[in-house]
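Heads up, the thing below is written out as C-alpha cells.
Just one protein chain is left out here, and the rest sit where they should.
== chain A ==
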Amino acid sequence: MSRRRIGALVVAAGLAAGLVAGCGIPDHTDVQVDQAGPRAGSDQQPTIPQPAKRTEASTPKEFVRNFLAAAAGEFDPGGPTSQRLQDYVAGDATRNFSLKDEVTVVRVGEITVADDNVHVHVAVDQIGILNSAGVILAPTSTATGYDLQIRAESGSGGGWRVVKAPSEVLLDVEALKSYYTEQTVYFWNTDRTALVPDLRWLPSEVPLSRVPTELLAMIEGGPSPWLAGVAVGLPKDSKLLINAPIVNGQLTMNWSPTAVSNDSGGDYLARQVAWTVSELGTQSLQLKINGQLKGKYDSVRELIDRTPYPIAPEAHAYAVLDHKIGALGLPAGTPAPVPLTDAVNKDVQWAAFNRTSGGMDAAVVTVGPELRLGSGVGGSPVEALTLVPGVKPTAAPVWLPRSRTGLVPTEKGLYRFGPDHKADPAPIKGLKDVTAVAAALDGQRIAVIANGKLYVVPVSVMQDGELVFGDARLLDPQLESVTAVAWSGETAVSVGGKDGADRMSIVDVSVDGARRTPRIYDAEGAISMIAAYPEIRVLDRSTTMLYQAQNLAWLAAGSSTQIERSMVVGAPASPSPGPGGDPQPIAPFFVY
C-alpha cells in the first residue's frame, strides 16, 4: 500500500520535473519543408553583340581594329570586359594596362602595320574620354596617333597579342556606336524650371531590366561636367540605395533621405526620373525613402506632361515671303496665324518668336539690317515693333525658351536682347566671330558657330536677363566649312556645311561629338540657315527640319524638297516677278 503510494509520488515528481526538459523551445528540429518555392526563371534577353575576342582576327590589322573595340562594355574590374581586354595584351603591356573607370574614345583613321608585323601605327582623332557614368568628356590629349607593338602567338589559340600599348585604354568611336546606346538623362536647371537633357552612353550588354537602375545611378552621379553650371544634380550624398526594378510597368526606386531633402514630396525627383525612364516601358513610379514609401505616381505620362517644356504638339512653320512672314502649310498640321499684324509685317529678313506666359515676344530683323522687338498680349499678334538701335544682325535671332531673352549674331559679335528692347553684347569666352546661334528647347544650352567652328555652350539666364555662359565645347562635325546650326534633338545639333566630298550637307552631331549622322547631303548650295522642330522622344516628337540654301527654303526629310511660294498660306500673286522668276519663301523658322 505504502510503497505503491510512494511510487505514485515519485512518478508525479518525475512528471513535474520532466516539464522543464520536455517543454519550451526545442534545441533542434528536423527540417520542415513548407512548400515548393518558385522555379528559377531564365534570361529571355536576346543575344547582345559583343566585341570580338582576341583570336577572332585573321590579320594583324583586323586584330588591332578588334583591340580598339575590346574595351566596349561595362566598367567592371575583373569582369568580362576586363578579361577580354586583358586577353589582348601580353608582356610589358600588361604592366600598366587595365580597365579602370575611363576609356579614351578616338576616331580611328589609318592603321599602318609595319612589314615586321610588329610595329603598328594607329592614326586617330580625339573624341573624348568616356567615363564610368557614360559621359564623354572633352578630350585631354591631342595625340593624333598611337604606336603599338604586337606579336603573333603560337599557343593558346594563336592570333596576336599587344605587347606594347599606350597607357590609356583606347576605344574606337565606331565600337562606341556598335556596343553602346545613347541614353538621355534629365537634370533640373538651377532654378528648377526646366529639365536639361544630358547625353549618356550605356553599354548595350546591360540587360533591359537593369537599365533603369543604371540611369538612376547616373542621376545620382549628377549632370555631366560641362553642364555643371546650368543643371543641378541631387543634393550631395544622395544615394540610390538599391536596384530599381520595373515590375509590371512600375518602377520602384529607393533613395536615401537626402535625395529629397530640398524637394518636399519628391515631386521634382519623380518628374526627373519620369522623363529619364519613360522610354523603358514605365507606366508608374514608386518613390521610397529608406525603404519607406514616400510617393506613388500612377502615371508617368502625367508626370511628364506636368513638366514645363516649351514645345507645342505641332510644328508651326513659317517663312518669309516678299519680306513678309507667312505661315507654311507644310510640313504638317494646320497652319497657325501669323504672330505679327499686317501693319508691322513688312521688310522682314529674319524673325523669331517666343511664347511667354503672357503672350508672344517677337524679334524681327528687318532689312537694313535692323533688329526690332515687340510683344503681343495673350493670343493676339504683335502689333508694334520697337527698333533696337545700334545693332546690325548678321544672322537670324533666337529666343532662349522660357526666358524673355534672345541672342543674335551681329557685326560686333553676339548680342543679347530682352523685353526692355535693348541689346547688349554677350561675348562667350574664347569665341569670336559668331555667325550663327541656336538655342536648345530647355533654354540652357546654345549652339554657336564661331570662327567657322561648331560649339555648344551652356547658358544661364539671370533674373535681370543677364546671360552667364559656361565653357564652350568644340564639336567636330567633320565638315570643311560650317555655316548654319540648329538643335535637331535634345542632345544633338544639326549643322550645315560642306562635307569631305564637297557636298553641301547637314549632319547631326551629338552634343559630345561622338555621334555624327548625316542628314542630307544634297543641298544645292551653301546652307545659310537651319530651322528645326527638334526630336523629343519622351514626347514622341520627331524632327522636322527646314533650311535655306541659295536663297530658297527647303524641307530636309531624307532628301531636300524646296518650299514653294504656293506653300505659304495666303501667298499673294507675285507683285513684281524678277528676273529669276517669282520670289520664293526664305528664312524659315518655327514657333514652338
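In this section, contacts are C-beta pairs under 8 Å (C-beta built on N, C-alpha and C of every residue); 3 or more make two chains touch, one makes a residue touch a chain; residues count from 1.
Simple rule for what comes next: contacts and distances are computed from a predicted model.
One subunit of the complex is not drawn; among "Sensor histidine kinase MtrB", "Cytochrome c oxidase subunit 1", "ABC transporter permease" or "Cation acetate symporter", its UniProt record names it "Sensor histidine kinase MtrB". In the complete complex, the hidden chain is touched by one of A:49, A:245 or A:308, namely A:245.
The chain omitted from view is touched by exactly one of A:291, A:368, A:430 or A:570, namely A:291.
Panel shows chain A; residues 1-3, 5, 8-9, 11-13, 15-16, 18-20, 22-45, 74-76, 79-80, 206-207, 209-210, 212-213, 241-245, 247, 252, 291 of it touch the chain omitted from the view.
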